[in-house]
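The complex appears here without one of its protein chains, the remainder shown in place.
Per-chain residue numbering starts at 1, and chain names A, B, C and D are given in the order in which the chains are listed.
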Amino acid sequence: MRKEAEKDVILHVEGISKHFGGLQIIKHVSLTVKKGERIGIIGPNGAGKTTFFNLLTGDLLPTGGKIYYKGKEITRMPNFRRAQAGIVRTFQKNNLLNELTVLDNLLLVLQRKRGMANIWFKPRNARRWLALFEEAEHLLQTWGLADIANERVKTLSYGEQRQVEILLGIAMEPDVLLLDEPTAGMSQAETNYIAELLRQLPKDITMMVIEHDLDVVFGLAERMIVLYNGSIFIDGAPEEVRSDERVNEIYIGKEKAAGASYL
Amino acid sequence: NSAIQSTTKKVEKAPKEGGVIKIGVLLPLSGVYASLGKNLQMGMELYFEGIGWKVAGRDIQLIVEDSEADPQVGLRKARKLIDQDQVDLLTGTVSTAVAYAIRDEVDKKKIPFLVSHAGGNDLTRSKRSDYIWRSSFSSWQIGYSLGQWAYDHVGKTVYIAAADYAFGREVSAAFKEAYTAAGGKVVGEVYPPLGNNDYSSYLTTIKNAKADAVYAFFAGSDAVKFVQQYEQFGLKKEKKLIGSGWLVSEDVRKQQGNAGVGTIASIFWDYHLDTKENKAFIEAFAKKYNARPTIEAMEGYDAARIIAEALEAVGGDASDPDKVVKAISNVQFVSPRGPIQFDKETHHIIQNMYIIETEEVNGQAENKVIEVIEKVKDPGQ
Amino acid sequence: MLHIYNLNAFYGDSHILHNVSLTVERGKVTVLLGRNGMGKTTTIHSIMGMVPARTGKIVLEQIEIQDKASFQVSRLGVALVPQGRRVFPNLTVRENLMTTYRPVEGGWTLENIYAMFPRLKERESSMGGDLSGGEQQMLSIGRALLTNPKVLLLDEPSEGLSPLMVREVAEIIRQLKQQGLTIFLVEQNLAMALELADFVYILSKGSVVFGGAPDELDAHVKNKYLLLSS
Amino acid sequence: MDVIAAQLVNGVSYGMLLFVITCGLSLVFGILGVLNLAHGSLYMIGAYVAYTMTSQWFENFWLALIVAPLVVAVLSLAIELILLRPTYHLGHLSQVLLTFGLAYVIHDVTSMIWGSDVLSIPLPPPLSETLHLWNQDFPAYRLFVVAAGVVLAFCLWFVQEKTRWGAIIRAGLSDKEMINALGVNIKLVFTAVFLAGGYLAGVGGVIASPILGLYPSMEFQTLILALVVLVVGGLGSIAGTFVASLVVGIVETFGRFLVPELSLFLVFGLMVVILICKPDGLLGKQVVRH
Partner (left out) sequence: MNKRMFISAAAILLLAAAPFLFSLFYLNLLAEILILAIFALSLNVLVGYTGLVSLGHAAFFGIGAYASALLSKEWSPQFLVTMLASLLIAAIAAAIIGLFCVRVNGFYFLMLTLAFSQMIYSFVHQSTTLTGGSNGLSGLPSPVFGTLDLSHPVFLYYVILLVFIVMYIVLSLMVKSPFGHVLIGIRENEMRMKAIGYNTTLYKYAAFIIAGAIGGVSGALYSTFNGFVSPNDVYWTMSGSVLIMVLIGGAGTMIGPVLGAAFIVVLETIVSSYTTMWTLIIGGVFILFVVFIPQGIVGFGRALTKPSANRLSFSRKAKALVKKEANQ
């Protein structure tokens, strides 16, 4: 990598692999992500997309290869530290604090972001707290979740929980945001709404989105990666990927069911 | 009486003419030591029933509290007996830990306390109190009494195996003291945990050691398991088993089958003690409860008698604790266990110790007294 | 085949379903649409006996099932592909499939399922919890089919599947219908749902607000109840 | 050398004794997910019932070995139906409290019925012999215990790994609602498993009591020991329990032999070491939560 290019590289992955027992799920994947890039990741089920995210966030440790973030190696850094450093994910499978309310979930994020998590006694400074609540309320408003702010997460419908999942990621104010099928399980109306909001996120947030909803992912991404069998199959512009015959074959499968219009 | 009142004003205990004398009895009635506690209580009740629950014209009332053999609970209950029930006298405790735990409370509040079982040496040594007297035994008496005899009659080398708790340690130390003083040699010692379930490992070790005999201190279920496994692992035919009387006492011997036969032990009473006082006691006990008394029942019976005689001596006026303890110190009589009296120096009982041997009688294991060591006194330090 | 009459369902004190009535016809694909949180899953769970019906009736082939336990409903021939997949994480793929297998002559077999989802065969001895999202979805569908049901309840079966697999699943549903299976489908993928549907219901805030053939579902209805402006 | 061999036999036989005691708990907790603190109590009831049978009704130990566990099983059935079934949804902590309360109740009920004296069951006649191995005496009954342990282990392993039952139970453990929706009456299955656990506890009580005896509070001692073996082996695996029983048995036996001063520390020390090295026990599977 050349020096001047390095400056706007935020994430650099160098030949990482992941084995589970005898299975090699990620095979020598290398990738360079520039600051502010929006990358769509697609690929057949079981291609290794989620696993790849897990490696980036530290939820799994790679069996080989290296990961650099903002120029520093983070290959073995624990997951919470990466989250603190700005690599934030959402989960494919809802993974929330189910007994607490949506607002509570959000406040736990915000209190850490605002450096208030290590207050061991009740805060004196009400103003600071109020600011936190206001921030939370603002976020809930923006993302259309204000009505359910005081519902406990476990009483929400599946799709509503998906939205909370994304909101927590956003509230983390990430530098790199890894979204794992953000709109899966959401109704079309919500999907459109959320996709639009994601599109409008500040440009300096680097975003990687795994998504099987092609409208969403093509609407969002300016660079597409197709993962296949644990390797990068294609890495290119959206149009390029869309028209690629091989992608059609392994992933979209147009010709197989020609008449289908719903994709 | 609020706490403030009772701790600031000295409430004088008036000699209640004709009122009841309250005796607080602190015994484990649940848990591992429950059966010991119950036997002690039965013994006491047997005696008091014999004198019609009356001493010097006053009624006697026993207030029994369950100490659970737990010092905390014991202290809590002792406080209840003292502060709430206002007992005149306290007796009991099977567990030495409980006796130690309530020692200060009793001492501070001047409540005469007749220890009817707990054998920890220190109770009549470093923790001696004007108000604490012991009618049962001390660990030292149990262990020491067999030392010389074992050297003379059993062998010149022994292996010691004792349950790993203060009592087991004290008894075996006393035995060792006497045995080595006599010229014997202790070739090894092992202390399995209290409530150990499998002795095979220890027994294999002991079996392969060169010793003429094994001195063991175990009681209750440990005694049953140890004695049985001692036989099963083939030690009985090689090494004589000797120990404290609890190894083959009334409450475990039947459960051991014939495994205990041949065991030599030292103790301060046995069912087969051939005296008229003992015969009378056993008969009375059998009549009331339709069972054989255990050694604890005898302890309870004696404690009750000591209390009764002391109260008799003060004319039923228990209001002055100093007079009561003085009266206790003067009590002496021939008990089922033989003649007893108190050592005024140590507050500990002076009694005979017996060497017993377990033998088979009509297919049952029974004990036989083979030697009497008279008037054993605790050295008091 | 399956009728719901005036169903009211609650979670604790909150009233979720309000007088829901609908009919799932034998051998047809009936689709239930609705935005997030409108009560689709609750409806399915009520049928399955997982959420009690406070009032109302659910009738399956003349048998009232609203008070039956879920295993009884299942044994009457109803199978569920639940939302969120709910595969058994501590069972292998094969065990997931075979534990509740009910063999039927000419019915689904393990081989059929593996032929349909070759991916599952490759992962046969992996733990259910280790599978990828899409693989779990396949497993969940396979598991339901292997109980060889008469009625299949599908709660967003396309979620997490690649476009190719969505097509595959749509194809399967079509085949199942041809085999005479009765299908009740909850789906967010509108295009797919409408293509498969013989009859469509829309649920809004726990009430049925639309019921009709797919072609009756015009822009106005879509706009009003699904918030879709086309 | 002889001593080592003899101690090894001691260790194995003690280990199998532990397995016989623990397998019921392993089944109920490792597989059903119910931390049954009344396990020791069920074990104790098995022992006491066997005692009454052998000492008062008929002299036959083997008959007692068949009948007494059935009595315990019936009791477990009642416990499951009346107490556990309505409270499964409350979660582990409630079960801890519930079964602990039950242990307390059983404690007093047994002492009411059988008193608080020490009791014992004599070794059954053909096995009361002493064998001579490696120059050491060895009670034949212990070899029977080893055999019983191995047979039990094999049966349990077979049911768990090789039949659909095992899979159904594991599925029910992770998602009860779902396995129900797939047509399995999971309540019934749980009842059956608890019943089987109770039966095994009873078997353990009968087999162990000629060695361990019967005495007040034996159930808590047994319970703690069984819990230790269970975690050392890892939850959810009969094979783990089996291995752990052997490991604990042998380590304890040799520990007592080599460093008897540390007897008290051995079991727990071993557990600490194993859990520090392997946080899920020797053969424990990481239970996936969802």
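For the reader, a short list of remarks on this structure follows.
Note that a residue touches a chain if its C-beta (ideal position, glycine included) is under 8 Å from a C-beta of that chain, and two chains touch if they have at least 3 such contacts.
What you are looking at is a predicted structure, and each value in this text was computed from that prediction instead of being measured.
Taking the complete complex into account, the chain left out of view touches A, B, D. The chain omitted from view is touched by exactly one of B:Y100, B:Y131 or B:Y179, namely B:Y100.
Residue in contact with the omitted chain (choice from A:T51, A:Q92 or A:Q111): A:Q111. Considering the complete assembly, chain D touches the hidden chain via residues 29, 35, 83, 86-87, 90, 92-98, 100-109, 112, 220, 224, 227-228, 231, 235, 261, 264-265, 268-269, 271-272, 275-276, 279-281. Even with one chain removed from view, chain B keeps its contact list with that chain: residues 1-4, 6-7, 29-30, 34, 65-66, 68, 70-73, 75-77, 79-80, 83-84, 96-97, 100-101, 103-105, 120, 122, 127, 164-167, 169, 194. In the full complex, the hidden chain is touched by chain A at residues 57, 59, 78-81, 83-84, 88-89, 91, 95-101, 103-104, 107-109, 111-112, 116-123, 126-127, 129-130, 133, 150, 152, 168, 172.
As a convention for this text, only the chains that are shown with their structure count from here on.
Geometrically, the chain at the heart of the complex, using CA-atom means, is D. Work out the mean CA point of chain C and of chain D, and you get 43 Å between them.
For the pair chain B and chain C, the distance between C-alpha centroids works out to 75 Å.
Here the CA centre of chain B is 36 Å from the CA centre of chain D. Among all residues of chain D, those that touch two or more other chains are 290. Residues of chain B in contact with two or more other chains: none.
Chain contacts in this assembly form an open path, with each chain touching only its neighbours along a single line. Pairwise, the chains that touch each other are A-C, B-D, C-D. Interface residues of chain B facing chain D in the complex, by the touch rule stated above, are 30-32, 34-35, 38, 164, 190-193, 195-198, 200-202, 204-205, 207-208, 220-221, 223-225, 228-229, 232-235, 251-252, 255-257. Listed in rising order, the residues of chain C touching chain A in the complex are 11, 14, 34-38, 41, 83-84, 119, 123, 130-135, 137-138, 156, 159-167, 170-171, 188-192, 194-195, 226-228. Of all residues in chain D, only 164, 167-168, 170-171, 173-175, 177-186, 236, 285, 287-290 touch chain C in the complex they form.
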